[in-house]
Structures are given as C-alpha cells and as structure tokens.
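Only a single protein chain was left out; the remaining protein chains are all shown in position.
For subunit A:
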Amino acid sequence: MKTNAETLTQKKKRKKLSPLARREELQGYLFILPWLVGLFGITLFPMLFSLYGSFTNYDVTSRMDFIGLRNYTRMFASDPLFWKSLYNTLYYVALMVPLTTIGSVLLALMLNERIAGMRVFRTIYYLPAVLSGVGVYFLWIQLLNPSSGLINTLLGWVGIPGPAWLSDPMWTKPAIIMMKLWGVGGGMLLYLASLQGVPSQLYESAKLDGASAFRRFWHITLPMISPVIFFDVVTSFIGGFQIFQEGYVMTDSGNGGPMGSLLFYNLYMWNQAFQLFDMGYAMAMAWVLFVIVLLLTLINLRMSRRWVYYEGGED
C-alpha cells in the first residue's frame, strides 16, 4: 500500500515538471515540429491512406469502393507483369549491390595508397558520381550504341564482339548496372573516409608480427570498416529497389524496353497509377514493395551481427 502510494507520488512528480523544464520541453517540440508535420502530413497519413486504398478500386476522381483482397489476389495470381517487374528489380538489386560495394571498396583501397598524383586520381574517380539524371542516361544510350558507341568500339579493340546492349533483353540490365558502376566513386569516397579512420598502430603491430598484406586487410581493415560496409549495403539495397528513371528514360517512353526486360517494379507501378489510373492496384503494389524491402532490411540487420564489428561494443 505504502509503496504503491510512494510510486504514485513519484510518478506524479515525474509528470509535473518545473516551469523551466516545461519551457525546455516545449522548445524541444518546437524545434522538431517541422519534422513532425512532415512525418504525419506527408509520410504516415499518406501511407495509412494508401493502405486503405489498396483494398479499393480507387481512381482519384470518382470511385473508391471496397473490394477486399482483390488487388492482392490479382497481383499474385493473375498478373505475369507484376512477377516480371519484381524479377527484373530483384535481378538488378542482386547484381548491383555486391558489384558496386566490392568495386568501391577495392577502389578506395587503391586510392588510399600514397603515390604520385593521388589527389588527381581521387577527383577523376569521384567526378562521375556527382552526375546523374537524364543527361547521364542520354550519354549512356549513346555509349551503348551497338555499332557506333564507345563501349563496343573499345571491346572491338580487344577482339570482343559487343552485344546489342539496350536492344537485347539479355543485356539491358547488365548495361544499366555498368552505368551504375561508373558512379562507384560515391561509395569509394565513403570508404576512403573510413579507411583513414583506421588507427595505423594496428597495421604497424601486425607488420611486426609478420602478417601479410592480405591478412592485414582481412583481419584489420575489413573488420574496422565493416560498419560502413553494412551502412552502404543497406542504403544501396533500399536505393536499388527505387530504380525507375533508368527504365523510364532509357526505354521508349516507359514501355519497359525489349521484351519488358527493363520493366522495373516502380515503372510498372507508375504505369498502373498514372497511365491507367488504377490507383488501388498501384497502392497495393506499393505496400507489397514496402513489405519486401522491410523484410530484406531486417534480414540484413540480423545477418550483420555475424560480420559487422563495432569497436567498443554495440551501440
């Protein structure tokens, strides 16, 4: 009884703040207010609306009838294009994430050495990473031209007959991934920053112990930069599922390219929403995407415990 009363008064005490602390609290919420407005206004509320909308035949203008799970059953059971777009996106993510990660780590390792002209090298490799948008896509359409493009010209010099790239359904996605690899400098810079944070004493003592360059990389460098690798993998994973513009711009006005090989998930969703105005279906697709990305991110997080090393324990 007594203890109960005590805790009650304690609780009351905790709830009642001094005028100063209350002002502080008010100011705290004032400072994060813009974010709270955005969180509810343009993130949570729209998401809830789209969750409801995914069970309707909503078309923005007139109808919004509840149709139960029909959008979802149609998607899974009778829409081959849904599966095709999901396959294309997974294919792209599964290749792009490891290639860009390995590429940027290797590049960062090379650019972390002290040799002549290093500043110039770093600048050159980073430059393409800041370029994006329609100009870059047009450039790559030109570079990938089967007969007069740069890529096949270079391949021809070393005796390789280049494929038809953007017009061969087998080569469209590798072509896009190659374009992404051109921008590998962004990740490189991220790794370079973290490589420079690895204490040099670690290498020195390992050297004294006679550890080879590879062992030093495997047992010192890799664990020390593993949190950044993890961060990069997670963000490029989520980013990879956003692929849309490449499919929209690099195919003829968004039809998905040869044999729908560039019909990415978001492109198909876009066409459902803004070409056919089947908003209900598109919203259902958006939620399926969200669940897929969430699950994969959770798997990523779970697996990270096995290979990510946090100095001084987990935060």
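Criterion: a contact is a pair of C-beta atoms (placed from the backbone, for glycine too) under 8 Å apart; a residue touches a chain by one contact, two chains touch by 3 or more; residues count from 1.
Heads up, the rule we're going with is that contacts and distances are computed from a predicted model.
The listed choices are "Carbohydrate ABC transporter permease", "Branched-chain amino acid transport system ATP-binding protein", "NADH-quinone oxidoreductase subunit J" or "ATP phosphoribosyltransferase regulatory subunit"; the UniProt protein name belonging to the chain that is not shown reads "Carbohydrate ABC transporter permease". Within the set A:49, A:66 or A:307, the residue that contacts the chain not displayed is A:49. Within the full complex, the residue among A:41, A:98 or A:199 touching the omitted chain is A:41. From the options A:62, A:148 or A:201, the residue with contact to the chain not on display is A:148.
Summary of contacts with the chain left out: across A:76, A:218 or A:310, the touching residue is A:310. Counting the whole complex, the residues of subunit A in touch with the unshown chain are 24-25, 27-32, 34-39, 41-43, 45-47, 49-50, 53, 60, 110-111, 113, 115-117, 120-121, 123-128, 130-136, 138-140, 142-143, 147-150, 153-154, 156, 182, 185-186, 189-194, 197, 225, 227-228, 230-231, 238, 241-242, 244-245, 248-249, 266, 269, 273-274, 279, 282-283, 286-287, 289-290, 293-294, 297, 310-311.
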